[in-house]
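Working notes, beginning with the structure itself.
Just one protein chain is left out here, and the rest sit where they should.
All chains are identified by letter, namely A, B and C, in their written order; residue positions are counted from 1 within each chain.
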């Protein structure tokens, strides 16, 4: 059952979550103006899946059920799946800024892998079967989940069990016959208010002493004991918000106070030594997705840049510094997107059957965008010119005392009306120089883990030994006496990942 | 007569400017909440000049009158003046974000030079005397002027006189016996609503056909025919605006509709070939000042970074990547500030007697900050962590349903209350991830001219020929046959500027 | 017929080219010590094609003949071909620094496309058939060709036909019944002395007046009238050259003085308006190849970095700044390699049937490496430490007066002998701080065109209009009145290239 955006919005009425936005309790999520841009952005992931022209990217067949599901809920079987997911997210995000729902994909793929691995390690438990049941439930109902991962963390120099207040990390406070009871704080949950359920996941490796903090489970958004403290999605109701007045993202703090979770929704419970695998695997899927999301954001800036140059009467072919700025913007966006493509091509399938994007390329792509988002803002401003800082607000557009004069003098190229020029300038301001612009930069920098985390993953996953062996071989070192590293690039293996080089066949008919 | 901040605010009541903010006409500038942060920021330039501890930096003696004046109104006589001005602006801006009033300094110094040069070129006219009279008037009354320089510009590929609508550039529409009449649009005027007067200046070199656009003059802020369309200063009234709710900057479009200016306030009128000198000279003074202003902004980010690390429980001495981010932030801020110091030391005095900062160092410093402001934001976010994106708004602080829980879980290091941690996070958000943050980045990039303009000035002013002569000499080229460039570094001259190397004596007692 | 490296070397004896190296005429190319490292590097492209473990990458079936040929001579049919070519070049270059022979691939693919297009445009001519015959000749004999493309250029501000000395560009000086006669200078020909033939190509777009400069043809390396002025390949005979003493690259100036070329070796002759297509198409193939070549160079630096850290006793897991440097090096290398992968995946087939790598990604990858090669050197030095600057030369290794003392004190970690540490340090010095290091950086920056050329290609090929249409659509602009751009992303098309999204299937068995 695939829903439309309208059906998704209606479906939210089935839940009664306890949500606060700016100190005010939300009566009805589906009707709340402060959340509307978030609902609209998620809605696009529903509507596009129903459009013929997007079905190739937006739909896929789930291997375990044989059913056609939304790409945002699909488990990847092939490198092509990874590439299509990448293209699908870019498509969604260039229309919405950030469509949020790809986080479901990222976490569910990781859980597919993690539950299989948990069962393999432990024997006799049935995490994977339980997860499959849940997966099919989510797919069959075309749900959207919020990913409750980042804990509040308290004192950054202490481990979970060392914190003065244990609630700074979410943890199991009671184990009952029929389920567990959890308490604690997830501090940065994207889109929380307008999700159907929350998927609770651990955000770090754990030690044995942190056992109770190693928990993964799903709860409905209106579970008893759950309070959501959210920011508005985008800039609802602001006339100057040419884009984020329509499409935005809420981010929320989620307070869990003795929330009960039945065992059929529990996917990790105390297996502390598996927490790291789940976290890392999720991170790899997610960073791969982030690449596409931010490339879609880049598309918006590039397009706005073209319109701005036109409105200003500046032909980049004659103004080298303007062309340079446009090219630098393209270089950044397609440079990190290429890492997403490479991570797809060199994806690796694990024992669970899920095709996972290559970790090195995924982390490099995310690392590149994390810092270069600021350069993207800079380049958008470079192209927009200083206009934005003195741009009269939209309320001025209807001021009879100034409207005509401003329209006459704020135009650029004669054939582009001032209103169009101002509109593009406000569009750029909205995306890069408003609080939504701030949100985009910070979420790019810290979302999916901070740069330091990516650096560690790159270092951990890179075939350093193989490169060292190459140089030893070239130095004729230890060949004779057998002290050399013996590894060598294997035949037909990728230089980077060591996996088999894939065949890239013809484009789809 | 030095005013206090309170007296400055009261003095604004003497004027009745026609000001619109967000489509609403302002009744009383001095009392308007949307403008209050701007008035407060300018006010600091008054109050600090009255404080004993700041007098060394904030006051100076005007050579032409013998009177002690505010540093922001002073004509520089020495390199020390330039260095003290630099320190004074940094001091003011680290308390206000941007104190705005240094633009008066920049433009008046340029006019001092330009009017002397105009008279020298033309003979017989008395621009300089006229300007001196005005200068002393401004100093004696401790006024603040807005600099109306950047024209609306229309089609960027056309010159002023080629524009379809001549009003996209300000120009003389009539010359009367007692003065001139001007019309047109100045598009980006900092602080316009709460200035005493506007100083109209040309923003580019002109050709003979642009003669009527080559005009510089002063008009009171409530001159007949002048309409000011302004944005609010900072984020007045927003509880989350920990800083820009107090101190901010308005930027305005100023529409001149047949404004009359008597000749004693006209400092350029049709001398099109002097327009470039005035523009460039102003730009050099102004870029030098911008360096100090943004260094003050940098001080705020560095200080907030220290507090954030403390609140998070992260000791930079043990967390190398945090220390690295702090060092990179310092490197950027002091790296461009050093260019301001060097421009002061290697300042050059022209025939008017004004000491002008070195153009190469001033432009390099401004160019560095113009692009690196984005890195400063990035580093501030790096240190703040992802917290900011989900930070509950200040209205949540008093929500009885969530206040206690949030306070308990959003703290970091035990001895720093959550409220202090949130406060610093909001401070960083306010400065870097709000629309005020956007203002700071765009004004840094484009204020005082865009990067391309600085590059051209650097290239134009750099002693390229001298460097070429050095290499020719080292290649023994043309020494014998006399074809070599003959210039060489002169004895005791600065390697960069060619000026005499100054003596830097003991610090002031 | 596939040759071995030894057979390739022997085959050079069949030619008697006129070659000068450092002012000395070369008697026998095959035996000349100054050229040996270049011959050895090309030799690896022969030997690896004979090794079972490399056949998947190194061999391919030529569609037009059905024969199995060396990948370096193969015409690409599929995206997989592009990806395998990429991997093959990286493999070769990580063993040789730069294997040079991929230039044959790049130019022959471009000629395959260009001759088909020439015939299509003109009708009746038989360039493509002629070229196919030559292609099969080259493949059947497993030849290596030098690409003589970059003209001497003379005054950079003038076109070819405007030059005072026409010989600064190669051109047709006479057209005979049986062929053409060419004169002029090709200034940067990689590997020229030890090639079997030279392929002469134009290096720029031409105007009608440049007609005689629009020429493409093949000549044997010992053609009458051809003089090759070459630099040594690598650093032959230098004991400190741990790598470039074995493998290197010659670059040569080639002087053509009335060289006769029969028509069956002429592939462009006066069709000035096709010159740009040939140049650009070659550039796209070549820049794609350069990406792989420099990634192979990166592998050498990464491997050396690992060995250096070991020898110094520095564990990157405990020394964050060392790990950071290694990660930055990896990020650069795999970051631009990813662009090569993406260019393969999004390759496009033209009417000739050749699959061409995507131009945007190819140019971005080359642009990234062109400037980042300097950062790669920096990071290699960062890891190597200051040791290199005072490293005693290899002649010191056998000095009885110092050898024992130096061995005792220049070791790092106790279990790594000083000799191994010095060897790695010399390896890094050789690759980055010798004249060979300089060669690598300059060839990376300027090879395949300078950065400005890539920027223009990126701008020219990027779907800017599509991005502008997206933003117009989001602004609801012109939908109603039909003034909006109507283009939209087509279903199932790549966001970047607009081509069909390819299916990436399972890895090869």
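Note that contacts are C-beta pairs under 8 Å (C-beta built on N, C-alpha and C of every residue); 3 or more make two chains touch, one makes a residue touch a chain.
Worth saying up front: this structure is predicted, and the values here are computed from it rather than measured.
S.K.: Identify the visible chains that the left-out chain touches across the whole complex.
M.R.: In the entire complex, chains touched by the missing one are A, B, C.
S.K.: Among the options C:70, C:150 or C:420, which residue touches the chain absent from this view?
M.R.: C:150
S.K.: Of the listed residues C:255, C:283 or C:424, which contacts the missing chain in the full complex?
M.R.: Considering all chains, including the one not shown, the answer is C:255.
S.K.: Kindly state which of the options B:19, B:72, B:91 or B:241 is in contact with the chain not pictured.
M.R.: Checking each option in B:19, B:72, B:91 or B:241, the one touching the absent chain turns out to be B:91.
S.K.: Under the stated touch rule, tell me which residues of subunit A contact the chain that is not displayed.
M.R.: Its contact residues with the unshown chain are 320-321, 324.
S.K.: Tell me, which residues in subunit C touch the chain that this view leaves out?
M.R.: So the residues of subunit C touching the missing chain come out as 20, 22-25, 150, 152-158, 164-165, 167-168, 184-185, 187-189, 227, 229, 231, 251-253, 255, 257, 312-315, 318, 321, 371, 374-375, 377-378, 381-382, 384-393, 395-399, 401-402, 405-406, 408-414, 429, 432-435, 437-439, 441-443, 445-447, 450-452.
S.K.: Provide the residue numbers of subunit B that touch the chain removed from this figure.
M.R.: Where subunit B meets the chain not shown: residues 52-57, 78-80, 82-84, 87, 90-91, 94-95, 242-243, 246, 295-296, 299-300, 302-304, 306-307, 310, 316, 323-324, 326-327, 330-331, 334-335, 337-339, 341-346, 360-361, 364-365, 367-368, 420, 423-424, 427, 455-456, 458-459, 462, 464-465, 467-472, 474-475, 477, 489-492, 494-496, 499-508.
Basically, only the chains that are shown with their structure count from here on.
S.K.: In terms of CA centres, which chain lies closest to the overall middle?
M.R.: Checking distances from each chain centre to the full centroid gives A.
S.K.: Roughly how many whole angstrom separate the Cα centroids of subunit A and subunit C?
M.R.: 37
S.K.: Round to the nearest whole Å and give the separation of the Cα centres of subunit B and subunit C.
M.R.: Roughly 49 Å, centre to centre.
S.K.: What are the residue numbers in subunit B that touch two or more other chains?
M.R.: In subunit B, 321 touch at least two other chains.
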